[in-house]
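Input: a single structure, listed below in structure tokens.
One protein chain omitted, others in place.
Chain lettering (A and B) follows the sequence in which the chains are written, and residue indices restart at 1 in each chain.
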Amino acid sequence: MSHVPTGKPTGKEPAGLRYPTNGKTIYHRPLNRSKTAELSQSSFAYLFSEMVTYAQRRVTGIQELEKRLNNQGHPIGLKLLDLLLIREPARSQTRPLNIISLLQFIKMSLWQHLFGRQADRLEKSSNPDTPDEYMIIDNEPLVNAYISVPREMSQLNCAAYVAGIVEGVCDGAAFPARVTAHSVGGNEDGEMWPGKTVFLLKFQPEVLEREALIASKV
Amino acid sequence: MMSASKASRLGEEIWKTRIDKVNSELVVLTYGTIVAQLCKDFDSDYVEVNKQLDKMGYNIGLRLIEDYLAKSNTMRRCANFRETAEMIAKVGFKIFLNITPTITNWTSDSKQFSLVFDENPLADFVELPDDGRAQDELWFSNILCGVLRGALEMVQMQVEAHFISDVLRGNDTTEMRISLIRYIDDELPPEDD
């Protein structure tokens, strides 16, 4: 337990923000206002590619770049987790309690909100050595559709940004995981989904332990 | 010359029929994470963050103009800077951000005007850090200045653009000032930034 300060002012009060004379603040804006609002896809593409270009200048390799994109997505996952839950009707406003319901939430609610459609598939690792691994498969990630990756960076998967968002959702929901994006589309002609990406979720051991414990109690 | 109402109809028409769309919150949250990252990387040196945002916007502008020209089908040059302003506000902003800022405060020589943003999707959800500086130094939406500078340069106009007020700073309006510096002669290559 950390130290709890008393309820009295601590002496490090905020300097205080100024607000317009109409008094409007973020607290006056209904959370649903932009729920269904739209912007042009190219605006997203321009911003996203600037983000990648900028990140590229501050790293030395592709792994570091992907890590950075992941980091930039992470806080968004945390925010969206609460935002999407609070927008659910009270009755279905339930927190995910196990890995499957968490994955369903990501595949359906998160994908639907961000990309206008669900992710294509969920899979559990069939390898008995890695029971902690799950996969979310997107045949055509939006972030890859609009970004032309320079040749020298051909291994880069910009979906690392989305992986970061997913990781933020998992961490926030108390299912700490490492999430990475992997291109599996291949480059042969006639390939149906050249941008196909697997998001690999590797949950921390405590998640599986907890899951086993809860299952044993039911 | 294209009238204001005609530009407005054109913008609406393109937005409705020729624009692929995404959920605005994907764009808004992505922009937010970009600005937050810059503030972190530059250790809350907001003046530098403004510069970086302007630079990013400039790069975007250089590429976006082609998209804009193709979508709006206006191969003809604007007759004058007033028409340019109409096209920026009612077509450009409409088709990329689905907003139409108000054009106002022209100087008598028609070389400077303001765009007033009643809505600014980039600022959705945003509250500036309460550190006693951000509200005086950071122009959160500064990327838009760069976009205009870059895009107009590609059509032979050198402009200067900066925000003079922002509701995020506690001002009553969000206003950007745009000044025409000069028309760039076709034979001269655009200046390197």
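Definition applied: a residue touches a chain if its C-beta (ideal position, glycine included) is under 8 Å from a C-beta of that chain, and two chains touch if they have at least 3 such contacts.
Keep this in mind: contacts and distances are computed from a predicted model.
Undergrad: Pick, from "S1 motif domain-containing protein", "NADH-ubiquinone oxidoreductase chain 4L", "Sedlin" or "Glutamyl-tRNA(Gln) amidotransferase subunit B, mitochondrial", the protein name that UniProt gives for the chain of this complex that is not shown.
TA: The correct option from "S1 motif domain-containing protein", "NADH-ubiquinone oxidoreductase chain 4L", "Sedlin" or "Glutamyl-tRNA(Gln) amidotransferase subunit B, mitochondrial" is "Sedlin", the UniProt name of the unshown chain.
Undergrad: Which is it among B:22, B:35, B:103 or B:157 that touches the chain not included here?
TA: B:35
Undergrad: Hey, which of B:20, B:130 or B:172 is the one touching the hidden chain?
TA: Candidates B:20, B:130 or B:172; residue touching the omitted chain: B:130.
Undergrad: Tell me where the left-out chain touches chain A, residue by residue.
TA: Residue positions of chain A that touch the missing chain: 1-2, 4-7, 13-14, 16-17, 19, 25-27, 29, 31, 75, 78-79, 81-86, 93-97, 101, 172-174, 210, 214, 217.
Undergrad: At which residues does chain B meet the chain that is not included here?
TA: 29, 32-33, 35-36, 39, 125-130, 134
As a working rule, only the chains that are shown with their structure count from here on.
Undergrad: Round to the nearest whole Å and give the separation of the Cα centres of chain A and chain B.
TA: About 28 Å, centre to centre.
Undergrad: Taking the complex as given, what residues does chain A use to touch chain B?
TA: Within the complex, chain A touches chain B at residues 14-22, 24-26, 29, 33-44, 46-48, 50-51, 53-54, 58, 72-73, 75-76, 79-80, 113-116, 142.
Undergrad: Mind pulling up the chain B residues that touch chain A in the complex?
TA: Its residues touching chain A are 19-34, 36-37, 41, 52, 56, 59-60, 63-64, 67, 95-98, 121, 124-128, 130-132, 135, 143, 167, 169-172.
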